[in-house]
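With one protein chain held back, the other chains of the complex are shown just where they sit.
Order of writing sets the labels: A, B and C. Residues in every chain begin at 1.
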Amino acid sequence: MPINYYLFLSLALFSIGMVGVLTRRNAIIIFMCIELMLNAVNLLLVAFSKMHHLKNLATSATAGTDGQLFVFFIMVVAAAEVSVGLAIIVMMYRNIHSVDIQFLNRLKH
Amino acid sequence: MAMLSFPNIAYLIPLLPLLGFLVNGLLRNQLSHRAIALIGSGVMALAFGISLLVFYHVPAGAPTILTAFDFIRIGELQIPFAFQLDALSSLFLLIITGIGFLIHVYSSAYMHEESASHYGRYFAYLNLFVFSMLLLVMGANYVILFIGWEGVGLCSYLLIGYWFRNPAYSQAANKAFVMNRIGDLAFLIAIFWLIARTGSVSFTDLPMAIGTVGQSAKLSSLDITGITLLLFIGATGKSAQIPLYTWLPDAMAGPTPVSALIHAATMVTAGIYMIARSNLLYTAAPLVLSIIAIIGVATALLAATIALRQNDIKKVLAYSTVSQLGFMFLALGSGAYVAAVFHVMTHAFFKALLFLGSGSVIHAMSGEQDIRKMGGLKKSLPITYWTFLIGCVAIAGIFPFSGFFSKDAILLSAFLKSPIFYVIALFTALLTAFYMFRLFFLTFGGSFRGTEEQHHHLHESPAAMTIPLVVLAILSIVGGWVGIPEVLMHGGDRLVAFLSPVIPVSSGHEISHATEYMLMGLSTGLVLLSILFAWNKYKQYRAEESDNSFARLLENKWYVDELYQAAIVQPLHKLGGWIRSVFEPKVADGAIQGIGRSVRYLSQQFRLIQNGQTGNYALWMVIGIVVILSVQFFLRK
Amino acid sequence: MNLLLLAAAWGVLMMFLSVSGISRATIRTIAQVGMGLLFLSTVAELQGIVFYDLNAPAMLGVDRYALVMLSVLSGCGLLYFLLSAKDMADVGSDYSEYFALIFFIFCGFVLVLSFTSLLMLFLGIEIVTIPLYILTGADKRNLKSNEASLKYFLLGAFSTGIMLMGIALVYGARGSFSTLELVGASGIPTQLLLGGLFLIFFSLAFKVSVAPFHFWTPDVYDGAPTVFTSFMATLVKVAAFAGFLRLFDHGFGSLKSSWQIWAGILAVLTLIIGNMTAVYQQSVKRMLAYSSIAQAGFMMLGVYGLGDAAKEGMILYGASYSLATIGMFAVLTRMQDQTVEGFNGLAKQQPWISALLAVFLLSLAGIPLTAGFLAKFYMLQAALPATYGMAVVIVAVIMAAVSVYYYFRVLQAIYFREPSEGVSFPAFAPGFVRILTVIALLIILLGLQPGWLLRYLYF
Partner (left out) sequence: MNVTPYIFWFLSVLALFSALMMVTSRNPVYSVLWLIGTFFAISGHYILLNAQFLAVVNIIVYAGAIMVLFLFVIMLMNLNRETEPQKNRWLKFIGALAGGCLLLVLVAALKDAELKSQQAMVGGGSIGLIKVLGKELFTRYVVPFEISSLLFLSAMIGAAVIGKKENSQTLNS
């Protein structure tokens, strides 16, 4: 497939995630939107890795593995982030019984 | 013992006050008043002794550069922590340490009623100030000069705020600091400009920068104009010139010896020192020189008119300082750098004398500063009276007092620059004589107008205060004799020759002896007239708008006087009052407040954006990204 | 690489100490010893004594810049522990876990300072920030702390997403994550590479709180427990900047014609916003939070200017700014009233502490003969040769003057005001005062002899 298709698809997913971050008020949904952004990146990385693989097939059999391994690490980090993030959200919820970020304005000055 | 011979011994000059600062600052609770005063003044005496040594050893040719250590080294740029010993710096060293020593001695008595802790702190700050001032004049490059420059500003801030029980004082300290900062800004920008173009900030590299030694200049004329202009703006802040002068009168909130040391004799002359130091650059920037001359003469006139109407003894002296600084800038602007330095020196003598004298008066009057409530102090304060008189005569510029020679040199240079400058400067000199003698007569002449209790307490100050007065009075008389103009005595002008390694002697205009005599005679005669007029008007002062029949009779007898009064004095009084009440708060301070207001407005706006909404923060980020990316990818090509 | 192993080991040790039931004082001592070892091991490595070599040049490459920066960070970290370790006990009950997290953050510092692959940069930043989210929210009983934590987390994760997209685009353009191969031999950037470069740039700008990506900073710094704000605002920010500089100097340096001007614009914007907003803050903590943005603007000048001056300046700035801010925060935590008025008349009762605070404030304001002045000087000198350098320098100088205003408000309160009614100042322990004195002396020493620290860069 032309790499441009993947590029645009993943940019579109990325932007949808971003729009979600900008328009929603529920912290969990915002967090999910961020996960969507990460997945868009993952898709793009995999596509690029296959592109580089195709391009450098002649010189190196393992060209492009970097990209897929990077995706693996993104998943690792995302899992760690999720555990911490959800813990923070739950802590917040325990205190104010809401996950609405618009209530988070005690710190304005 | 190589360490203790010239030039290495010069390291001790700044180190001694620093030592005094550390000892007095750290141990002030353990030390007695006596020990504190001894340490504070002792280090100054030693520093003065060494300065004398340096002064006699300073070679006539190339400056001696003492490199203490490597300070800043960024790639090609090297800025060592170095001192430069030459004619100009050694002269300033003498003034600073000498007058500084006298003022320390004076302070030991003046501040005696403070608790040991405060007393120690006061001396520590004073020593720190002297240390910074010495860095300023000894620095071999603009960065070291700037360090001293900032240091003196900081100490001035601390010392003005020293009597912080009164909130107005800390306000004044703030104002002084902010105004000084504005000047410092320009200075710093000038330094970076210089670095960007020449890659060096050493004074010894200046000739190379303007390309006088056979190679092409590193600075274009635009660069030189810009740098010198910025340096001058820096100088206006420190040396209280229009428009950054209003802090100096307010700074009089500090203790009187502080006013004498910082706000009369030393710190405020830093701007003049800096410009004299950069004279090579300035000579290459005639436009900036003209601006300096205009600002200088305008400041001189403006401050003198305000001084006419002041009743606070220290305020009169403060405005007089501003006015005298204006004279010095006029000299600089006229290219007569030596005259400016000369006036710095004589002014240091007589203005320190006047301030210390006023301190003695205030001390005797139990803190009263209003000259309308004084009078007749001649009998109770004989030493103060005589020394103050000498100071007044010197500042008025009567032959052969020191002020005569330096002022004459300035007037001459102004005359050569443009007759208009000369006329205004001469007129300002008349005003100076007038308000100084008004001050003098109101304070010492006539009969006592204070309360009975004050009258009872009147006493001459202790020896620690009067001895500095006497020494300064002697200096105020003889101090000018190093610069007797050629026309009066062949080879009399030793200052020009002495400073010639730093400030090249310009082979400029020649002026006939007859003209020079005429100018001298004119100024002396007019000044004498002006003093007479002040004597007549204020020898028997009651109250400003008194309806006394005797006074009216007197005035009627002098019909000329009334004419004078109506045509000149009243308008001037009005002008002085107007400047003080309208111009200063509205225009000069108003500009500063305007800056403050716009900062406040911007601050409000920024705080509105910072509204605590996470979503909005993300939105601003995305907007930032979109804007930058679209400009980058679609507009920048 | 001594520090990486040691910090990881100590982090694990601290983690297990939490269940061992030993006293807090012992835990604190162990943590302080650990930080001291980190510092010593880095200094040792600087002298060529390497205990442990990771030997993965494709991932990590330690150079002298990284080592000097790491010794500055661990040295400041040691002083921070000595000053503030006690205060962490007031935050919550998980005393030893906080130390463990901070040791893990130091592992992250190593990665951020010595990465040779974008993967390590990414991992390093995550290892630094994930513990920070937790430390921010460590004061669980305090809603402000919760809120700050959540905000920081959401915005931080958002910016991580942007960085990853940038890395993906760069990978698409170059086929490698190595920072040595970020720019092709031709040196002509493709659109894809530029797009990736800019997205990474934005994300790093977020991490170091450069405008307009700085909005999280005041809220998070204000909401977080003050001990941790002190850590975040100093060491973390400095490390992030060092990484920023490393990537854009070594990696994208040859493309500076495209991004340099933006670095300059953002630096100017940051300086203006940070300083202007700090001016009217009443709370000293919040003032320091805004001023940290302003200081970030100055550090951004290093990214803008690049070159040796920027590197040296970054080290000097890191040291001077961290030392002064750590000192300020340590005193602030102990103050009863944390507004500017709370400092009124401190000089009368605590002259020595006041003098030390004065040194910190003067250094932050950039007054000569303190390290802060030289740090600013180096940064301005770095920015000077760049395109439009003079204009940026002028703005920076003006803003430095504005910053004097708000730092001096505190100084004024300390020296020129009478103590407020009913406010008593805390008694400072002698040991605490000694450490503060050491910090002040270091600031003055660096202000006189920057070469003392910087020569390690070359010898």
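Basically, contacts are C-beta pairs under 8 Å (C-beta built on N, C-alpha and C of every residue); 3 or more make two chains touch, one makes a residue touch a chain.
This one's a predicted model, so the numbers in the text were calculated from it and none came from an experiment.
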item	value
In the full complex, displayed partners of the excluded chain	A, B, C
Residue of C:101, C:167 or C:306 touching the missing chain in the full complex	C:101
Of C:41, C:142 or C:412, the residue in touch with the unshown chain	C:142
Residues belonging to chain B that touch the chain removed from view	615-616, 619, 622-623, 625-626, 629-630, 633-634
For chain A, the residues touching the chain missing from this view	1-9, 11-20, 22-26, 28-29, 31-33, 35-36, 39, 42-43, 46-51, 53-55, 57, 61-65, 68-69, 71-73, 75-84, 86-91, 93, 95, 99-100, 102, 106
Chain C residues that touch the omitted chain in the full complex	8, 11-12, 15, 54, 56, 58-60, 92-94, 97-98, 100-101, 104, 107-108, 111, 117, 119-120, 123, 126-127, 130-131, 133-134, 137-138, 140-144, 149, 169, 172-173, 190-192, 194-195
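Here is the rule we use: only the chains that are shown with their structure count from here on.
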item	value
Topology of the chain contact graph, where touching chains are joined (line, ring, star, complete, other)	complete
A-B compared against B-C, more contacting pairs	B-C
Chain A and chain C: spacing of chain centres that average the CA atoms, whole Å	27
Chain centre separation (chain A, chain B; CA means) in Å	64
Averaged-CA centre spacing for the pair chain C and chain B, given as whole angstrom	42
Residues of chain A whose C-beta touches two or more other chains	18, 21, 101, 104, 106-109
Interface hub residues of chain C, defined as touching at least two other chains	150-151, 154, 158, 162, 218-219
Residue ranges of chain C touching chain A (in the complex, touch as defined)	119, 122-123, 126, 130, 133-134, 137, 140, 143-144, 146-151, 153-154, 157-158, 160-162, 164-165, 167-169, 171-172, 175-177, 218-219, 222-223, 281, 286
Complex contacts: residues of chain A adjacent to chain B	18, 21-23, 25, 101-102, 104-109
Touching residues on chain B, where the partner in the complex is chain C	25, 69-75, 77, 81, 117, 143, 146-147, 150-151, 154, 158, 161, 164-165, 169-170, 173-174, 177-178, 181-182, 184-185, 188-189, 192-193, 195-196, 599-600, 602-604, 606-607, 609-610, 612, 614, 616-618, 620-621, 623-625, 628-629, 632-633, 636
